[in-house]
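Below is the structure I would like to discuss, written out as structure tokens.
A single protein chain has been omitted from the complex, and every remaining protein chain is retained in its original position.
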Amino acid sequence: MAAPQVDLSVELAGLSLVNPVLVASGTFGYGTEYGELVDVGRLGGICTKAVTLQPRAGNPPPRICETPAGMLNAIGLQNPGVEVFIGEKMPALREFGVPIIVNVAGESVADYVSLAERLSDCADIAALELNLSCPNVKRGGMQFGIDGELTERVVAAVREATELPLIAKLSPNVTDIASIGEAARDGGADALSLINTLLAMSIDIDRRQPMLANVTGALSGPAIRPVAVRMVWEVAQAVDLPIIGMGGITSAADALQFIMAGATAVAVGTANFVEPGISGRIIDDLEDFCQQAGVACAADLIGAAHGSSDVEGLQ
Amino acid sequence: MAAPQVDLSVELAGLSLVNPVLVASGTFGYGTEYGELVDVGRLGGICTKAVTLQPRAGNPPPRICETPAGMLNAIGLQNPGVEVFIGEKMPALREFGVPIIVNVAGESVADYVSLAERLSDCADIAALELNLSCPNVKRGGMQFGIDGELTERVVAAVREATELPLIAKLSPNVTDIASIGEAARDGGADALSLINTLLAMSIDIDRRQPMLANVTGALSGPAIRPVAVRMVWEVAQAVDLPIIGMGGITSAADALQFIMAGATAVAVGTANFVEPGISGRIIDDLEDFCQQAGVACAADLIGAAHGSSDVEGLQ
Amino acid sequence: MYAQTTQLIQREQVGPGYHLLEFDCPQVAAAAQPGQFVHIRVTGDWDPLLRRPFSVMGTNEAEGSFQVLMRTVGRGTQMLAEAQSGTKFDIMGPLGNGFALPGPEGEVVLVAGGIGVAPLIFLATALREPGGSRYIRGLFGARSADDLCCWLEFSGVCDEFNAITEDGSTGEQGLVTDFLPPQLKRGTGCVYACGPALMLAEVARQCEGAEVPCYVSMEQRMGCGVGACLGCVIPTQADGTQRYQRVCKDGPIFDAEVVDWEAIHRGCTPG
Partner (left out) sequence: MYAQTTQLIQREQVGPGYHLLEFDCPQVAAAAQPGQFVHIRVTGDWDPLLRRPFSVMGTNEAEGSFQVLMRTVGRGTQMLAEAQSGTKFDIMGPLGNGFALPGPEGEVVLVAGGIGVAPLIFLATALREPGGSRYIRGLFGARSADDLCCWLEFSGVCDEFNAITEDGSTGEQGLVTDFLPPQLKRGTGCVYACGPALMLAEVARQCEGAEVPCYVSMEQRMGCGVGACLGCVIPTQADGTQRYQRVCKDGPIFDAEVVDWEAIHRGCTPG
């Protein structure tokens, strides 16, 4: 274990996180699923599985399949709805004593507003993460996140409806991620989460059918990390909001790529499935890295790779 | 070796290819680099490294780095220019006796037009592949491919300038690939190539600098395959043009995913670096697959995964 | 539930493409119940990315080890099939709900299809433990004699045993489900089945007709293995409501009446 002198804490959208390592929405359930295996209380925070106004059954199976250094999923936002979430999931989540960031998804601006209002009444929610980017549902979801105007509109409407810190979660399936980040900022977001998954697909050549019943799915895991780092880098340059960086993080070294690209915090997603204790390991290794690099505060590394002068080329 | 009864030939943009396996632009040089190792004459065709009007020095090194199941490159279109290409590269390319598809890149519509005119005078060029999607140059390149109007404009202008079959190579770094495909069709493209690389980035955390001198780079290799298959699927549904599918192909099974998603031909890219003889192996294995599946013409498999009825889900 | 590094202590080929793997893991050996599974990481790297689920076939508490019977089908199983004994693997387990015990009355019929024999061997072993005096009939079907893997182990824990092969290369010829109806007529108290989805559907249909309780071990592609990702669901129906339930957490053992077999016929099986 590392000596205590490294300060891993970061400030994000008004929250004080003891360390910058969160778990990503949809990859850690409601915390309890991993309770036996993971010291959840050490986490910087938990982003819950997306909650919708009404319960959702989700998509038919098969819902997942493996791809090179990645996986596809098309869960389709299966969840018990906001009332059950508040009544049955929040009590256990509270017990962990870490910031709970509730990921919300709607089919309309009104849905997001209602969710925000309802969750504002619930104690111990640290922030809302607006999922504007789920590629696996027919209505809502990604439709918001790929359109700057809609993004601004939904964020602004939710901004009116709640005092909770708002984190807009962006879709990578866009031509210009920075402009979507700007739109979220203009709508009043306190922070940005990126990236959600890449829209993708695999085909079962023997059955001559898509691998997933939903046809397309959401690509996550190490495969997408370079795309995610690039997007964090671009958004950090364009938008003056704190960023939660994610996409294929499997180690402290990966997390540091995001931090140096400009993320204030990071979220571990798919890697939780493979190595449940990975977030704890990343926290330890971040501390070690800082110690060995003589960095007193991890926050000093935020954006550290920016501003290094471009190498000049030949004509 | 498989018995001869399987017909692997396909028609594409007026070209008859003996089999659907090409090598992708920028990953096979000008053919001769692999001449010693690969039976180039077996290929369905060669897409050459991009050619520009003037010679280009390319980007400063480091130009490549490895990522999970993928790699980044930022070559920056280093090439000797169209005159040297015609004078020094075409003679050797011709010798292979396979269709030569010349990949061209410009900084302006006028550049593309001039290139097309110049190359129209050169014998034995089977088609032009308009690279509207290079993410590694400051001007031109991807700027065209992410904009439907520009795409249509440049394709239409080139269409006026040459009788050669035109293949528009699309960038995946867009919100809506199908609309770009439609724009290329409206401009007069005979076929579409997709995908080019995903814009991405890695950071060297020890040096706290981007891994590539160019800062961002182009992600290729197996990691991107699910994104590529999805885009081929979407474009095949929207646009009635033959497609050359590519992105992370490493086997006949991978190639078949693209074909069943709607590609008429495929191109092997990054995998050439790892296994130079891979295109020949894929041709053999495609033949075997068809034989075992009782498919007389590989062309019958084009789009075979479409139209399988959606699995119906719960409410 | 544990997650830890274990050692492959033995690997034995027990048929063409079949391996019996034994892992040193006292915690799983002590805790595993029949029907539960382990989730094995096949590499220390991130490609192949996901863990692979395998039913526990047996435990040896004294030695602190457990066994898995594995059929090689793809990349992950290939890697396991080639692993040297001594190789370390990261294992999560035991996972899932395990088989419900049979009611007090009647004989027990175990219906195994191919590799599905593994959890049923574990179940039969448990049912025969001191105090257990249940009469156990085993039906074991497979494509051919080659695929009747570990039939000796299976028959050894059954009071009565039938082998059935599709090609007739050994035992009776036919499908295993052709031989279930007579059993259901003679006082069977409970049926347990594991095998291909279509076989399970047929077993379920027959048991429903005969009003015999039936439990099936289901498969689905898995992500987390602990109920967090909602990736591994199958369609179920109970009390008139349809929903998706997790094979890893709500299963892998399901009351056959609860499974929505029709939806499964429409194509919700892994492959």
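Going by the order they are written in, the chains are A, B and C; count residues from 1 in each one.
Criterion: a residue touches a chain if its C-beta (ideal position, glycine included) is under 8 Å from a C-beta of that chain, and two chains touch if they have at least 3 such contacts.
On a predicted model such as this, the values are computed, not experimentally measured, just so you know.
Checked against the hidden chain, the listed residues B:R63, B:K169 or B:R185 yield one contact partner: B:R63.
Here the missing chain is touched by one residue of B:N103, B:Q257 or B:N272, and it is B:N272. Touching the missing chain, out of B:L8, B:V51, B:I75 or B:V215, is residue B:I75. Of the listed residues B:T250, B:T264 or B:S279, the one in contact with the hidden chain in the full complex is B:T250.
The hidden chain makes contact, of the residues B:L43, B:A213 or B:A304, with B:A213.
Contact residues of subunit C toward the unshown chain are 45-47. Considering the complete assembly, subunit B touches the hidden chain via residues 26-29, 33-34, 36-37, 49, 57-58, 60-71, 73, 75, 78, 204, 206-207, 213, 221-222, 250, 270-277. Panel shows subunit A; residues 68-69, 311-312, 314 of it touch the chain omitted from the view.
As a convention for this text, only the chains that are shown with their structure count from here on.
Core chain by CA centroid proximity to the global CA centroid: A.
Farthest chain from subunit B (centres taken as the mean of C-alpha atoms): C. The interface with the largest number of contacting C-beta pairs joins chains A-B.
Subunit A and subunit B have CA centres that are 33 Å apart. Distance between chain centres (mean CA atoms), subunit B to subunit C: 46 Å. With each centre defined as the average position of its C-alpha atoms, the distance from subunit A to subunit C rounds to 36 Å. Contact of a single residue of subunit B with at least two other chains is seen at positions 68-69, 311-312, 314. Residues of subunit C in contact with two or more other chains: 46-47, 235, 242-244, 267-268.
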